[in-house]
Each structure stands twice: as C-alpha cells, then as structure tokens.
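Missing here is one protein chain; the remaining ones are kept as they sit in the complex.
Going in written order, the chains are labelled A and B, and every chain counts its residues from 1.
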Amino acid sequence: MTAPLLAVENLRVTFALPDDPHTAIRAVDGVSFDLAAGQSLAIVGETGSGKTTLARALLGLHPAGAVAGNIRLDGRELTALDEQGWRPIRWRRIALAVQNAGTAFDPVQRAGDQIAEPLREHLGLSGSDAWARALDLAGEMGLGERHLRSYPHQLSGGEKQRLMLAMALSCAPDILIVDEPTSGQDMLTRAKMLALLDRVRQDTGISLLLISHDLAAVARLADRVAVLYAGKLAEVGPARDVLQRPRHPYTWGLLNAYPNMSTARDLRGVRGGLPDPAHPPAGCRFHPRCTQAVDECRRVDPPLQPVRDRLVACHLGGLQTLLRVDRIAKTFSLNGNGFRVEAVRDASLDVLEGEVVAVIGETGSGKTTLGRLVAGMLDPESGAIAFREQDVSDLSGAALKSVRRQVQLIPQDPFDTVSPRLTVAEIVREPLDVQRIGAPADRVAAVREALAAVGLPDGDSFLTRRPHELSGGQLQRVVIARALVLEPKLIVADEPVSMLDASEQAKLINLLKDIQNERGMGLLLISHDVALVRKVADRIVVMRDGAIVESGPASRVVTRPQHAYTRALLGAAPSFDWFEDPGPASGA
Amino acid sequence: MKSRFALTLLSLWAVLTLNFLLPRWLPGDPLAALLDPDSSSYVYNAEVRGALEAYYGLDRPLGEQYAGYLTGALSGDLGRSIRLNQPVTDLLREHLPWTLLLTLSALIAASLLGVIAGSEAAWRRRSPVDRALVVVSVVASNAPVFFTGMILLILFGVELRWLPLAGGRTPFARYDNTLAQVRDYGAHLLLPALTLTLALVGSKFLLVRNSVIGVLGEDFMLVARAKGLPPRRLKRNHALRNAIVPFVHHLAAHAAFAITGALFIETLFQYPGMGRLIFESVVARDYPVIQGVFLVVSVLVLGANLLADWLTARLDPRTQEN
Partner (left out) sequence: MQITLPQAARAVRRPHAPAAIRRLAASLGGEGVIGLALLGAFAIVGIAAPLLAPYDPADFSGAPLERPSAGHRLGTNDVGQDILSELIVGARISLAVAIGAAGGAVLLGLLVGGVAGYAGGWLDTALMRLVDVMMALPQLPLLILVTALLGAGLGQMALVFAALFWPGMARVIRAQVLSLRRRGYVAQARSFGAGPVYILRRHILPAIGPLIVFGLVTAAGRAVVFEAGLAFLGLGDPTAKSWGLMMRYALNLPGLLLTDRWLWWLLPPGLCITLLILALNLLGIGLENHLDPRLKRP
C-alpha cells in the first residue's frame, strides 16, 4: 500500500480556557486517521465533539503550542511548521470551506477579489489573470461576473456558498476540508450543495474531508467515516457499514437520533450530554452516557482497535450482542399420542444492546414459544441460546441464576401472572424476595423506584392495592415494574399491550422504549401488530409455522418485504388509505 | 445618507432657533438687563447699546425678531461684540483658523497613533504591552484636558523650558522666511496639540483595538489565514480595513469632543482660538459672541457628522444601499 496523502497520528489539540488559564481543555485527544488521494473521509459527531478543532489543526490555524502529534502530508511533517511554513500548505494543498458561507467573506471587499486573493498569493498570478481564473471558477459553479463584482451582502446564501466553494478550489488543492456544508439549510438548498460537492469530487478527484453531523450527507459523500466523541475517535470504518450496522454505542445513538425518511421509528436522543471538556470523565469518555458500561469502562480508556471490518474504541468491542439464538428448535407432543407439533424450527436471531427486535407473525406461528425459550421458561431441543456470548446451557448454579435475572419476560396477560391476593408492593418485590437481593428496606425503595419509572404512583396507598383494584393498563405497568426491579439486560415482551385499548397501547409502548433508552437493554418484542412495532423496532423478524421466513432492518421489511407472507401480514395491517381528504375535523 | 442630510438640516435649524430663543426665554431676562440702566450688566457705551438694540430688536413682535435673526445669521450678521465693539463675524473669522489648526492637527495625530497602536495591541492582545497601553489609555482619556494640559505646561514649559508657555505665536515677531514662521507657529502649537492628542488618543486606541479584536474573531479572518495570506495582508487588507469602519463612524463624535477639548486648552494656553474668545466673552457676559461661537461650533460638529457618515458609507459597502 502506498503512503497516504494525509496521515494524522495521535493528534492532540490543547487550549487554555480564556477566563481560566490554568484549566487546559483537550479538544482533540489522540486522533489518528489516514486520507488517501481521491478518497473521502467524513468526521461525524455532535456539536462540541472537536470536529471543527480537528479541521483547523490540519491547516495549522491553532495558536503555537496548542497542537501535538503528527500531521504528515505526502510524508512531510506539518506540526513542526511555524506560521510562515504553513502558508504554502494552506489553500495550495489543503483548503477549507467553513461552516457558514455567510460569514466566510470579508464584508467590505468584493467576492471576486477574495477568490482572486489566494491565486495571486500562491500562484503568483497577476491581478487580471487571477480575476479571469476566478471567473472560470465561478462559471463552474454556475455564477458569473456580476457575482464576482458583488459585495458579500449583495449575494444570496446559496450564491455565497457556491462562491466559497469556488474560493476553496481556486488553487486546486489536494485536500478540501468541508465543515458542516449542510447545517442550518433547508432541504432543497442542502440537496443542491450535496450534488455540487459530489460533482466537484468526481470532476477534480480531490480528497474530501467532510466534517458533519448530517449522516445522510455523509452516507452520500464519504467513503469512510470516523466518529468523533469528546475529542476521541469512537469508531472508524467504511461509511456504509458503519451507518448500517454501527458498532460503537455512540454511533448507534447518533443514528437513532438522526431524522430520516427511511424509517417510521421514533427519534431517540443519546441520553445525557457531552462531558465538560475541562474535566472529561475517567476511563472511556462515553461511559456516563453508555448503557452497557462496565467497571473497566469507568477506569480504562479504551484504545481504538480493529473489530472485524473496522476500528472501534470500546472495551466490549462495541455494542454487545445480548442475545444470540442459534438454530433452536422445540416440539410439543399433543395429548401424548405421539403426534408432535414443531413449535419452533431452526430459528436464529440476535438482539444487540439497545436494540428492539420485533418478532411478528399470526397466532400459532411459534413466536410465544420462541419468547419462552429465550426467557428460559422452556429448554430448546436443539440449537443454542447465548446470553452475552455465553451459552446458557453451559451454565448452572449462580451463573445461571444471574442470567435468569438479567432476562425478564413481560407476559401477554397480566392478570394471569399475578396473584390476586398479593398487594402491588408484594408483586413488584417478589423477584427481589426470590433472588434475595438487598435488605428489606432497600427492596421497598427499589419497588418505589421501579413504580415511578413506569409512571405509577409510588405512595403507600398505591403500594397496598391489589390487582382487582387496578385497570388493565395499570396492572400491565405493575408487571413491567416487576420485570424492571431486577435491572434486566434483556426484556422479552410477549404481546405486552394487546389487551389494552389504543391509547394505553401507545403510552405503554413508548414507556418501554423510554425505559430502554434510559437504562439500556435489549428488547425482544413479540407481537402480531406490524403497525405498532414498526414505531419502535430496529429490526423485524417474521415467523410462520415455527420458522423464521424473513428478517431485516425494520424499515426494509416494512417498505420492501421479500417474503409473500410478510406482504400478506403488511397488507392486513390497519391503514387509513381509504381517506380521501386527510386532516381532522375543523371543529368550526 | 439622504435622511442624514435631512437630520443635519433639522439640527442646524434647531441650533439657530435655540440661539434665538435661549437669550429671550431663559429666566432672568439677560438681554433686557443689558439695556436696563439699573442693571449691573448695563452697557454704557451708547454706540454698542444702539447696535445691541438693533440686533436683538426686543421691542418688535417675536415673529419679526425671529425672521430678522434668521436672515441676519444666514447672511453672516451675528451682531456686535459688547466687549470689543466689533462684528461677531469678524471675531469668529479671526479666531476660527487657530481652533481648526489645533483641532485638526490633534485629530490627525491621535487618529494615526490610535490606529497604529490599536491594531498592533489587538494583534498582541493580553501581552504586557497591550495591557499597559489599555491602562494608560483609560486613565489618559479620563483626565480632564485642562488638567493634563497643566501638567504638560508645567513639565515642558516651566520646568524644562522647551516650549513657549502661551499664545499662538511669538508676539510682535517678524519672520525672515516662511520656515521661521512655521517653526514659531509649530512651537506654540506643540503643547496644546499634544494635550489634545493625549485626550483624544485613548478612546481612539481603545476603539480600534476592540474593533480589530472583534474582526479577528470573525470567520472571514480565519478563512483569510487559511488562505495562506501573509500577516501584513491579513492585518491591513482584512483586519484593519474592517475595523476602520467603526473608527471613521466615531470620528464625528470625536470631532465634537476634540473641539470641546480645544476650547479648554486654548483657555489654558492662551491660544488665540475660539476657546480663548469664549472665555473672555464669558467673563464679560458678551452674549452675541458666545452665541456666535455656539453657532459656529455647532456647524462644525454637524459638518463633521455628515462627513463621517459619508466616509463610512464609502468604506462600508453594506451601508450604501439603505
């Protein structure tokens, strides 16, 4: 492999706080990546993750002494350069298109002069030659002399953006850094900008370093993606793979928060917020927001290391596979006459941390059996069930008990699974009593907390009620609270809302998703209701006659079903297609 | 620009009208007192008293007085000085050049110093030099001009005896050539101009420094640096070019302040400008002269305002359209 055009190694950018010079902020902390000629790399992350700081470091724009590590351009070390040494690199080799084109131009000089300026500086062109070249560049962007002669305030936002691109490309640099090319734009302007960048890339073969939190733009323009979190890279890999199957929990969270047209699922933000840059958390910087953090994450900063096709900075190798079901089967004998029903045949599926996998199918398709197998209430006849990469059948004693505790089932009919004689408090604390967890007082506190988490009153009067005094929705919440007291990592919910009316259904399904977002866990949602599960499911598994006939990302399964049975299920799902004129009654 | 011009005309009218109304409306009837033999400010010189009666025309109806005043003022008749028995216009013509010389030379010096020091300090902000300059500027621009003037006068005029103590030129001097004349005028100008420069430079320095710092934080400065431009070009073509707009805009306010300062300084250094004139007129309650000075200074300040606006518009393309 030839040396990359740009090689960044262990780059660190450190600032002193302006009003507190003794507190250092490390905005970029040990970032390494390569950019090959003609390649396009996207750096994504939330606002404040250090993306822009990183981009400016590549042009030597930080104060002297702020940047450490290596930046090599064609093998030449740049970090050691002084201001004078950087000048021939800037714009001639690496150019920058800043985030806001509106402020990129000096307001008191004509746009054309500002495009011509670097041409005169770097290429030594005369004033008229530089102007002519600027005119060519503007022409390529669909603009002309009039625009060059205008002052910035006389130009529209779109024109300024195109001229900024013309300015950035004026000296035909090897690398173009584009900082947030689409932020704050309406969808049509954004689409034009992306098309323009795409064309520039194809026409010039320039290397593109795209700084963005716009994941769709990244998917369109980038070959590779580097995810930056609090100054450190969390995940680096091929753009499509990273965006389709994120490994790092942060990438996963970003994707869940990104609004797009390819899913009907609701948006979820990454819980918590970016750490204070002056006082980053010890260990993995993402651990306070990570739902699968273990003790090591709090102590040791994970290095960026290869995990299959990409690099991930996570002690657990990225999102954990909480559940792996591998070709399991279960048959029941009917009436003892030797006639056997294959309830589940050869079924395989995975549930990752934070993921909602929905199993859909009609009654009798074997989905409840699959759920009970996963929950450990039944044993498979063949195949294996692994929880957190550990085969459950290998476990016994305390280890098995711990797994049982971490997998909880929410049954279809709440009335069936609670004793009518117990109080709410007794119902919810039953698992704790059974597993002998905590002192009795702690258990009461845990009960109250679980009840509050599911939106129920946690006062004494409610704690002493009995099931017949509760509504269906309340009882189902009590059952969910009972599942939560053990702090499970995987919840198997078997038609958790099918007994409820539509309004209660909506509230409960959102509650489940909220709880998952906050606490982190896998959710295996068993349902016959496609319309409902597509609002929360990441992936959908379709079962028929005990076998899985189709599985895939929820959006794909819903919009482009492969199997005839899936199409039939979807066709039968409720829909308001026959409305001619949508919109609620005006009430006038 | 058009509205600015209208505002200038409106202000000019306000100045004229105030000048007309104030002596007539303020309590105590100061004008009547001039003509009242029982009053302490009675003008004994009959010729002057006659001129005053004619100029103010207090016995005529107010509208007629106003019309007479306006036509007189616009045609250059500002009455006669009580003290010197000379037309006010002649007195103004005699003193105005000195004030203009002092004010303009101090304004130019302070502007140059302020722009250079201000932009350099901005580039080196938070450095010891910058901090020191800021402190000195704040103190210098807060000291009353007559106080700084006195200190300079004592230091350079009395203690060191480098420069003449007072006046605009050596009395009764005859000059062999123009150079000698310029040297004499310059030597007399130096201390007053230095005093005024000191009073003006602080705020100019701070203004330029803060505007340049503001400009340095702008995106386009980052882009200009990213373009690989040499520091000289960054400073001059981008940073200063932008920072100069608010500076020029403030020149007008500075001009008013400079003229005000000049009035004090002339009093202190007995410089033969309008400040000296106004001081002597105040002592003698020579109302027509005070009114005349007020009018002329107002016209100067309004003109400076207009000029600054016009320059700002020329420098900042953003203001041209609206």
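Just a few scattered comments:
The rule we apply is simple: contacts are C-beta pairs under 8 Å (C-beta built on N, C-alpha and C of every residue); 3 or more make two chains touch, one makes a residue touch a chain.
Treat the numbers as computed from the prediction; the structure is a model and nothing was measured.
Contact with the chain not shown here comes from a single listed residue; of A:H279, A:R421 or A:R436, that residue is A:H279. Residues of chain B in touch with the missing chain: 7-8, 10-11, 14-15, 18-19, 22-23, 26-28, 30, 138-139, 142-144, 146-147, 150-151, 153-154, 157-158, 165, 249, 256, 259-260, 263-264, 267-268, 278-279, 282-283, 285, 287, 290-291, 293-294, 297-298, 300-302, 305.
Keep in mind that, in the parts below, only the chains that are shown with their structure count from here on.
Centroid to centroid, with C-alpha atoms defining each point, chain A and chain B lie 66 Å apart.
Residue ranges of chain B in contact with chain A, taken from their complex: 218-220, 222-231, 233, 237-238, 241-242, 245, 315-318, 321.
Contact residues of chain A toward chain B in the complex are 56, 59, 61, 83, 86-92, 95-96, 98, 100, 103-109, 117-118, 121-122, 151, 153-154, 167.
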